[in-house]
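Rest of the complex left out; these chains stay put.
Think of it as A, B and C in the order they're written, each chain with its own count starting at 1.
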Amino acid sequence: MKAKVYVTPKKSIADPQGNAIGRALNKIGYDKVEDVRIGKLIEIELGQITKEEAEVQLKEMCEKLLANTVIEQYSFEIE
Amino acid sequence: MKFGIVVFPGSNCDIDCYHALKDTLGQDVEYIWHDTEEVKEYDCVILPGGFSYGDYLRCGAVAPFSRVMDAVKVHADKGKLLVGICNGFQILTEMGLLPGALVRNKNLKFICDTVALKVENKETPFTNRCTHGQIINIPIAHGEGNYVVDDEELEKMKKNGQILFTYQENPNGSVLDIAGICNENKNVLGMMPHPERACEDLLGNDDGKFILQSIISFLEGGWKSE
Amino acid sequence: MNNYDAVGLTRDEYDRIIDYIGREPNELELNMYGVMWSEHCSYKHSRPLFKHFPTSGEKVLQGPGENAGIVDIGDNLAIAMKIESHNHPSAIEPYQGAATGVGGIIRDIFAMGARPIALLNSLRFGEIEKYDRVKYLLEGVVEGIAGYGNCIGIPTVGGEVYFNSSYNGNPLVNAMCVGIIEHDKIHRGNASGVGNSIMYVGAATGRDGIGGASFASVELTEESEEKRSAVQVGDPFMEKLLLEACLELLDTGSIVGIQDLGAAGLTSACCETATRGEGGMEIDVLKIPRREKGMHPVEVMISESQERMLLIVEKGREREVEEIVEKWGLHAVVIGKVTDNDKLVVKEGEKVVADIPAESLDSSGAPKYYSDYQVPEYYKEAKKFKYNDIKEPTGYNEVLLNLLKSPNIASKEWIYRQYDHMVRTNTVVKPGSDAAVLRIRGTKKGIALTTDCNSRYCYLDPREGSKIAVVEAARNIVCSGAKPLAVTDGLNFGNPEKPDRYWQFRESILGISEACRELDTPVISGNVSFYNETDTHAIHPTPIIGMVGVLDDVEKACTMYFKSEGDIILQLGE
């Protein structure tokens, strides 16, 4: 089973990385770009496991390791 | 003979390159501000280390779009010398002036240390003052110095003698222990180690002079291929 | 809960506010007092003891009270330095907590007009062999320090790290920055000259770090987990731009005063510059660049967003300032002006939303507490201990192996290898020796830098332990070939409202004072971090001593390593 985890900076948290890339995109001519936020896409290959189990485990993994919930939020999809 | 050092807003080693060339080696050196199109004629242009635009997303990703870069490309296309050190190397690969890419160090950590390099090819403008196989000690300071390139390109580089420096003990996971390379035409150098940090006895090491002196000899026309 | 409770003030403090302003404060005003009168900003428990420190001397150009202290090294040059703690933020988000700690202390140095040339750090963690959490904190903190310092291009040349169970729930992260400045270029955070413009430059203001100041003054409990949005995110690249822009601006003579926006954000920067300038100030919150929509004046005024500076600009030269700032890719905006009425007036457009005597907010107006102190039981117990009671170990090999295995003794190379300690090519003695040595370009001189504190000694006897910290620092400086000059101190303690903790604090200050007086190394700046405790226990008293020394001839710098076989080893002293 394959899962995709998305970890992004919380809305209230500054995202210097996103800001810098947003400015760069404006500078090279993409003036329609209004805001950029940069997060992580984590692709996980899971072995033999039920979808229900996977959901439980992924949530745990996010809370424990993949996301820093102090400054980041997460979501995931199971394929 | 004139050296130009490009200064991006986040350059940190611009000053170090300047001092090494000017104060230690007595060369004529100028800074070139990144936000300019008019660039004078230089014999050698240096892209120094640092974090050109913060190095968010990927190191050196934004710098290729600086106004100065068109002129830098023209400079290199004319066959003049262009040197990228550390962040400068990353920028040169991002621009496609050098093959491959630099990704995160294998141990995922920034590494600042002095490492032993082996000179793999002395027949270039950047290494002519070295001997073949010579070991020189040069500082490194990078988080993304892990050189990757596809096999086909790598074969080509080997055949053309484009691999100039290799690590004696690979610190970052680079393929074939690569620390520095040049382009096919041998006028563009990219290296992760910092020769400008090793040009003075007071700092405990002047092996960097082998590289900078090679460039000077070449420009003075003193270098003859054997 | 009363509204004053919510901002961490007492009933008495609330009454004091009413006395100052002659009426009940509104919500904005109350919050401004709340953050400014927090322990972190007002030093209400510690200031009364500072009088013991020797703070002056022939070489001291700026003592405590400004953004950083400054000491003369001859040749019209001087060294600016300061240490700062970021313990609580680092406990919650180690990478960003440590990174923003470094960012903050760098701003303090260039706010004086000095160019930052070196960083050091002093770290304390719990038992690393026992807890994964400690490992996570240590790795995050080291990466945060590296991430910020390396990117901005200031070498991190030294520091220390110790592990001990007293730090299990409460790590310490103290960052020190050192800068160089010519005597006639020293700037201060003054808002003077009626009609001069107040300008804001740097990152936009967001909701980050709201409550960060009062947050830093509350013991860490489960509840503080919920205030997590108080964590700020650092942007070292932005700071680099700010640093270069500010130093260039200061060279033009258009800047009357400059102040960084640190703890308590705009509130603190405005009232401090106004108080130092002996005038008043009026600003309009609508002019402040914002990151988020719908922010209230109170959020704007106490936000602790990073990488922002306040400039007091000579009237008529605003355009000149804008141009230089824009060259560095930043924007500067006029947010207000200097007035002559001693008041800090905050407007939202035309509407006055706060109107407070500037001085009353500042530490001079904040309450002072002479806390009770009491000799702790453990100290009396410890005093009974007799060295002769220790049994002679039977296997010395085993003892030696145990010592070498201790994380406190093991090599710290894996830490300082992550810090760029060579950038700017001035580092003559790198980390790994007693003190770092930097050359001073354009002279034959060098400076030596170190941080030291053995908190185990300070726990067993805070006064003696603190003296030992000072003399250890001085020994490290001397062993590098330099003459000790001055001290910056990072005082990390438990809850000062508990008499035994306050006793430790008081003893420690007396010890530092005595040692500094004896060695003629005045205390020119410092920082206090209280409430470093969990529900069960306080950290060991940890007064970190940062010291600078000068070498007249940097070529004479000395390292501690054995050089060659056959060299003679001598022991000096008893």
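One rule holds for everything that comes next: contacts are C-beta pairs under 8 Å (C-beta built on N, C-alpha and C of every residue); 3 or more make two chains touch, one makes a residue touch a chain.
Everything numeric in this text was worked out from a predicted model, so none of it was measured.
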Worksheet item: Full complex composition, in terms of the labels displayed?
Response: A x2, B x1, C x1
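FYI, only the chains that are shown with their structure count from here on.
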Fill in: Mean-CA-position distance for chain B and chain A (Å)
35
Worksheet item: What is the distance in Å between the mean C-alpha positions of chain A and chain C?
Response: 34
Discussion item. Quick check: what residues of chain C touch more than one other chain, meaning two or more?
Written reply: 235, 237-238, 329
Practice prompt. Hunt down the residues of chain A that sit against at least two other chains at once, touch-wise.
Written response: 16, 20
Discussion item. For a test of understanding, state which residues of chain C touch chain A in their complex under the given definition.
Written reply: 92-93, 96, 203, 206-208, 228-229, 231-235, 237-238, 291-292, 305-306, 329
Practice prompt. Write out the stretch or stretches of chain B touching chain A in their complex.
Written response: 53-54, 56-57, 61-62, 65
Worksheet item: Can you list the residues on chain A that touch chain C in the complex?
Response: 9-10, 12-16, 19-20, 23, 68-71
